[in-house]
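A protein chain is absent from this complex, but the other protein chains hold their places.
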Amino acid sequence: MVTLDILYFSWVREGVGKDGETIDHPGAEVTVSELIARLAERGEGYAQAFAQTDRVRAALDQQFVPLDTRLGQAKELALFPPVTGG
Amino acid sequence: MVTLDILYFSWVREGVGKDGETIDHPGAEVTVSELIARLAERGEGYAQAFAQTDRVRAALDQQFVPLDTRLGQAKELALFPPVTGG
Amino acid sequence: MTDVHIAVGEADFDPAVQLARLEALGGGAVASFTGIVRGGDGLQAMQLDHYPAMTDAQIARIVDEAQGRWPLLGVVVIHRVGELRPGERIVFVGTASAHRAASLESCAFLIDWLKTSAPFWKKERFDDGRAEWVEARAEDDAARDRWG
Partner (left out) sequence: MTDVHIAVGEADFDPAVQLARLEALGGGAVASFTGIVRGGDGLQAMQLDHYPAMTDAQIARIVDEAQGRWPLLGVVVIHRVGELRPGERIVFVGTASAHRAASLESCAFLIDWLKTSAPFWKKERFDDGRAEWVEARAEDDAARDRWG
């Protein structure tokens, strides 16, 4: 069974209420946006975390990607707000 | 008797052969360029130091000035090449 | 061969040690930037989170980009995480090069890119109990984008 590790950071993590989770891989053709939409349907915390997708950024296997990127063979997806380090 | 202190730096100093000297003030209306031309007539070292006036810079009373500036009431004239610090 | 030092962690660091490292590389120019937690507005502490599996690799990519643009003898990037109080250092960027323009420009480039392209997030906690995630700023994106 192929799986996908999802990691959450910053207020996305606080909204979802966990650091991350492992799900059944939704398929290589699915985009990050589409997966986010499915996650948002899970209920309260998820819906709140992903209410404004224009405020969400993503990395696939530790590389920043646009939200319309397909998951492909990626094993790790991270979802978070725009970064504010430095 | 009004005098003018002249200071020389870098290769201007080496050409003239001294750190500086005090001369009778040539008059408020005389420009730095005109004074340089008179100095250059003094002979060997001076002539060499002031052979290329486009390579000479000046300060009057410790302020950089263009060579066509009149001496005015200045008490100190410094002559030197373009600066190379930093 | 550029001497590269990247460190991400909770520990404080000594800018003097990093400057000495960069000064020893034989170049004529060393530039540095240190970011510090600013106090005021009742700020009690700042919490810096990051994406550990990605952070070092992403900083290394940014450093590679700088090396491709300027002839650098050395680069140091240190970024702290965890809880930091006003007056504490957050980040240090240092560069060494033969000439001043390369060191100054690459230092500014690196901090602009770290601000917008490294996976760190700041949360501010105030005296009155409020705690807020710092919002990304459009001017930081603009600062990065001016490097083309």
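Labels for the chains are A, B and C, by order of writing; each one numbers its residues from 1.
Convention: a residue touches a chain if its C-beta (ideal position, glycine included) is under 8 Å from a C-beta of that chain, and two chains touch if they have at least 3 such contacts.
Note that the structure is a prediction, hence the values are computed from the model and not measured.
**Q** Quick one: which shown chains sit in contact with the chain that's not drawn?
**A** Across the whole assembly, the hidden chain touches B, C.
**Q** Given the contact definition stated above, which residue among B:S10, B:T31, B:Q48 or B:T69 touches the chain not shown here?
**A** Counting the whole complex, the residue in contact with the absent chain is B:S10.
**Q** If the hidden chain were put back, which of C:S32, C:Q47 or C:Q67 would touch it?
**A** C:S32
**Q** Residues of subunit B in contact with the chain that isn't shown?
**A** Against the left-out chain, subunit B lists 7, 9-11, 59, 62, 64, 76, 78, 80-86.
**Q** Residues on subunit C that touch the omitted chain in the whole complex?
**A** 14-16, 19, 23-24, 26-39, 87, 89, 98, 100-101, 103-104, 107-108, 111, 143
By definition in this document, only the chains that are shown with their structure count from here on.
**Q** Taking each chain's centre as the mean of its C-alpha atoms, give the chain farthest from subunit C.
**A** So the farthest one, by centre of C-alpha atoms, is B.
**Q** Could you state the distance in Å from the CA-based centre of subunit A to that of subunit C?
**A** So the centre of subunit A lies 26 Å away from the centre of subunit C.
**Q** Roughly how many whole angstrom separate the Cα centroids of subunit B and subunit C?
**A** 49
**Q** If you average the CA atoms of subunit A and of subunit B, how far apart do the two points sit, in angstrom?
**A** That gives a centre separation of 72 Å.
**Q** Multi-chain contacts in subunit A: which residues touch at least two other chains?
**A** In subunit A, nothing touches at least two other chains.
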